[in-house]
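Here the complex is missing one protein chain, while the rest keep their positions.
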Amino acid sequence: MYLADETWPELEDYFADESLALVPLGSTEQHGPHLPLATDHLIAEAFAREAADRTGTLCTPTINVGVSPHHKQFHGTMWADAPTFRDYVESVTRNLAYHGIDRVVYVNAHGGNVDHLREVGRRLRDDETLYAIEWMWDESIPELVDDLFAQNGPHGGPKETAMIQHLRPELVREDRLDDARDGGVSDVNAAGTVKHGSRTFYDAIDNTENGVLGDQTDATAAKGEELFDAAVDQLCQLCGWLDAQAFEDLMPKSHV
Amino acid sequence: MYLADETWPELEDYFADESLALVPLGSTEQHGPHLPLATDHLIAEAFAREAADRTGTLCTPTINVGVSPHHKQFHGTMWADAPTFRDYVESVTRNLAYHGIDRVVYVNAHGGNVDHLREVGRRLRDDETLYAIEWMWDESIPELVDDLFAQNGPHGGPKETAMIQHLRPELVREDRLDDARDGGVSDVNAAGTVKHGSRTFYDAIDNTENGVLGDQTDATAAKGEELFDAAVDQLCQLCGWLDAQAFEDLMPKSHV
Amino acid sequence: MYLADETWPELEDYFADESLALVPLGSTEQHGPHLPLATDHLIAEAFAREAADRTGTLCTPTINVGVSPHHKQFHGTMWADAPTFRDYVESVTRNLAYHGIDRVVYVNAHGGNVDHLREVGRRLRDDETLYAIEWMWDESIPELVDDLFAQNGPHGGPKETAMIQHLRPELVREDRLDDARDGGVSDVNAAGTVKHGSRTFYDAIDNTENGVLGDQTDATAAKGEELFDAAVDQLCQLCGWLDAQAFEDLMPKSHV
Amino acid sequence: MYLADETWPELEDYFADESLALVPLGSTEQHGPHLPLATDHLIAEAFAREAADRTGTLCTPTINVGVSPHHKQFHGTMWADAPTFRDYVESVTRNLAYHGIDRVVYVNAHGGNVDHLREVGRRLRDDETLYAIEWMWDESIPELVDDLFAQNGPHGGPKETAMIQHLRPELVREDRLDDARDGGVSDVNAAGTVKHGSRTFYDAIDNTENGVLGDQTDATAAKGEELFDAAVDQLCQLCGWLDAQAFEDLMPKSHV
Amino acid sequence: MYLADETWPELEDYFADESLALVPLGSTEQHGPHLPLATDHLIAEAFAREAADRTGTLCTPTINVGVSPHHKQFHGTMWADAPTFRDYVESVTRNLAYHGIDRVVYVNAHGGNVDHLREVGRRLRDDETLYAIEWMWDESIPELVDDLFAQNGPHGGPKETAMIQHLRPELVREDRLDDARDGGVSDVNAAGTVKHGSRTFYDAIDNTENGVLGDQTDATAAKGEELFDAAVDQLCQLCGWLDAQAFEDLMPKSHV
Partner (left out) sequence: MYLADETWPELEDYFADESLALVPLGSTEQHGPHLPLATDHLIAEAFAREAADRTGTLCTPTINVGVSPHHKQFHGTMWADAPTFRDYVESVTRNLAYHGIDRVVYVNAHGGNVDHLREVGRRLRDDETLYAIEWMWDESIPELVDDLFAQNGPHGGPKETAMIQHLRPELVREDRLDDARDGGVSDVNAAGTVKHGSRTFYDAIDNTENGVLGDQTDATAAKGEELFDAAVDQLCQLCGWLDAQAFEDLMPKSHV
């Protein structure tokens, strides 16, 4: 169920019976010459809505802008500063508890949000407001991602390309896939991003000229569909697992 | 131009030539038994996208959740606490300046955001980062609104109903318009919200049982279309006015 | 009763029996060539003290500096930044609850404080510390204000002039009333402060050269007295209404 | 010159020629059974206004509530939490710089404000906004205070009693001076407030039953007048010293 | 050179000639039944001091308490909340710039600090104060770590045990190594910490009863020495690389 399409009286039953919500979060940031800046929030929204439909879980509107200062050198990248992003997500999530929500999945499609969502989740759990965890589609099916692509790239690579080819094909600039690969860094291990154990880079532009990694020409809509179905299935199972937990088992364990 | 659908190289020309952006903001909050919780952010998005299309201005993704604690007693209302909302909007807007944006219109459709957007706008102007102003569609055509409806109601009333009938008719519960009117407060002056000069209420539920005011049965899609066209025209003119200003004329005047 | 003139043992009975306090707040900001910068805090203090005397309510000292950055271009205007003002008022009010105060009227005479006092009031009410509301004298007698003046002006106009003529006549520069009118903006509707529905100004100086609006020559001490008496009466009635409420009826209503 | 009594055009000359302002700060807190809660802010205001008159310096309105949580157990004590107080004073002072003020004396009469005013002064100096220092009357004439009273007491003692007897005699409860002394702690050294080098108390009530120390019966209005004149003279000399300094000499010295 | 052992005149030459500093950071948190709570800060300090000695770099005192709320259920674990830790490290680092330091290595030995140090590093770099990067010893020699231990465990495992056996053998409870392994989780992959792609745990106690992972019986002081020498060498090379960079090359690249 998509919360924003409902009227308030229609939501009464859900809050009476259920306590789980899916909150999609992405980013609006450069994804190379071939993918739209919307890439991450489109993916997050698609997963959250689909899993909501399949499982009958409530899905909220999407938080479209995330923590992306590391892409700022590329035109149009939007971002919220990290402390502000955390506080905004915390506030929105905390307030959901007022209606009876006590467990949340952050359906996330931007790596730069992960640590911040973990920190927010800890805050909300430590004061026993609710239990919120972060989920990213590619983390749920790592073997399949590796199977499908020789060079999957952590940003703007073939896995994200395939996903948009499947979800919103009109937004993929198919004629720029070669450019994406050739102007970026095909093999992330070759990027030299770590020196003597230290990550010495802070921005995407420190590693790659066009902002992306991996071999984008390896992407197809069919692969995107396969990935989507496999990962949605994981998300649905996660919803099922969460539904089955007692609230107290999700809260912090007591001192030894 | 919708920023999120573009790739970063495609945005280069815009930032080279232009410096105005439209940022739509709404809320996700109860709008009575007849309108979806999305009402405000759908309206804001529709205005911003349409004006962007007509004028060639850049439009960002929508901020879907706003300052709505005063609707919290009704199922599903989402909100960010006011200081957090201000900081989030400020951060996102401030970062736009990195790409060369120096003037912003907050295309807003939620009254509860107004003061906060003004405060953010002041912050950004006082340190001369950029010039951001708030615009609400119904404030731009007050006479037309008054002409079309006997009781227009400040929240969930016929003007918002007509707008959704025009923009997203499938989301209006037409069979609940009578309920909306009869279970709410038809004439806002009768709500007794001010005592001896003091607004003694804080929440919508303090005034109205079903969360809405005005006579919703007076709304039609045709009226919605008329309102939409008239207000879009105002917004386009505002874009034109902004485009024509020198940046220094938008900044704070010097001390007398 | 004026709190600051009492000794602590003398206050014991009040806190044992009563739970209402009046907190006067104003500003120290330009009020044109004819009125002192103290105008707003003098008015607030006068109302609060008089209503306290008439009703036996406790009145605290006055917060003399408010949120006035929009008058900064004029010599001597003092202000606290908005977030700081809110936190200061919140802290001072919250601490009153330690003595048993559970309802407060912010007797305010500066329009720029209104939204901030509402936000503070919400914070204090939402965590059920106490119930605080904002009151402004001219909002309590709008018809009388309109009756007495053709052009009442929202700032430094005849209504404030008349009030200081009544309360502190020695502080009115009577020989500058013509200048005030002629160098300012007589009819606020002519100020062009709103463009296509958007308030495009941020500072008083954006609209008016000498900082004031309305026709100040229309003011007399007699009108000031009439306004004062009428508005004090409203404030006393508000105190009576507050006294009669049960605390739980002032707190947030529960979820539907 | 008292800022709040002036109109903005009248202040033009001062800001053109001068750059010093006096900001009075006190508290609203219990001062025993014999003195009003206003004691500290009345004293601060009297010193600041008198020195302003004598030297032609600008004096702002008084900040009436300070950092007094340590008196909270006594009826009516008002306070701002320390971080909030610092931010408020900082904001108000920082904004004075907009008009050209570059040096400020905090004319303070409450010991509990001292450290906080020093911290604010450091902030303002470290970023070279302006130079603000704290001044307390009794610190400027320590020998005279010791000469006049055998037991001067740090709070609500004879020095403050004498000052109010001089400034506002109608506010001293003369018939409670014996009670003040007998119900409090006459000799501060006997209060046992320090254990093995550690101040183990936090609140006034930890040391004294009625909130005051010293021998109040030793106070007279004549002593108050003598103290007032002597300390005003010190404050005037401080204004003179400040006036004579070059701004750069008041700013932080450079690194060795 | 260890900063804290020097006098200020002795440091003059360093700041004149050099601009790099090493800041050791660890934690004070449970490390199972066999290792002291000091483990992480001892390791960090040892690396930083040794590399400082070998390269002539300045080393500051150690920040002994880090972000360890995830170990709180075990006796004695100390921690700072994440936002506070970030601000503290930022403040201390930012202030180093006053003396001329423009590049810093956070010599870190606690995984829970990593993301926070990255965030602080970004803040300091984004405003071009200085360039600070995080380094962890085991990240600099991943192959050696994997070579030496079959189950190296991410916390309290054999790599940390070997390190303390080498650095501070008297602090290792050799008779508890079996307990450490048997009461904890030997193979981290068996801990079930990720469900359907989501890390569903927040605290160490959610995964392991005694707080540690890996096979501690595999540790020896000789292995510790080998690890230490190899990693110190990496850190020294990192210092060399940093020394060789131009400051502008370490700062954010400009917009494309």
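Per-chain residue numbering starts at 1, and chain names A, B, C, D and E are given in the order in which the chains are listed.
Methods note: contacts are C-beta pairs under 8 Å (C-beta built on N, C-alpha and C of every residue); 3 or more make two chains touch, one makes a residue touch a chain.
Here the structure is a predicted model, which means the values were calculated and not measured.
Engineer: From the list D:Ile133, D:Val188 or D:Ala221, pick the residue that touches the absent chain.
Structural biologist: Candidates D:Ile133, D:Val188 or D:Ala221; residue touching the omitted chain: D:Ile133.
Engineer: In the whole complex, not just what's shown, which of E:Lys72, E:Arg125 or E:Lys223 touches the removed chain?
Structural biologist: Once the missing chain is taken into account, the touching residue is E:Lys72.
Engineer: Touching the hidden chain in the full complex, which residues of subunit E are there? Just list them.
Structural biologist: Per the touch rule, subunit E residues meeting the hidden chain are 3-9, 11-12, 14-15, 28, 30-38, 41, 60-65, 69, 72, 74-81, 84-85, 87-88, 90-92, 95-96, 98-99, 171, 173, 176, 211.
Engineer: Using the document's contact rule, name the residues of subunit D that touch the chain not shown here.
Structural biologist: 69-70, 72-75, 82-83, 105, 115, 118-119, 121-122, 125-126, 133-141, 194-200, 202-203, 205-206, 231, 234-235, 237-238, 241, 252-256
Note that only the chains that are shown with their structure count from here on.
Engineer: Do subunit A and subunit B face each other with the same patch, meaning over half of the contact numbers show up on both, or with different patches?
Structural biologist: Shared-number fraction above one half, so same.
Engineer: Determine the centre-to-centre distance between subunit B and subunit D, using the mean Cα coordinates as centres, and give it in whole Å.
Structural biologist: Measuring from centre to centre gives 48 Å for this pair.
Engineer: What parts of subunit E, by residue number, touch at least two of the other chains?
Structural biologist: Those would be 255-256.
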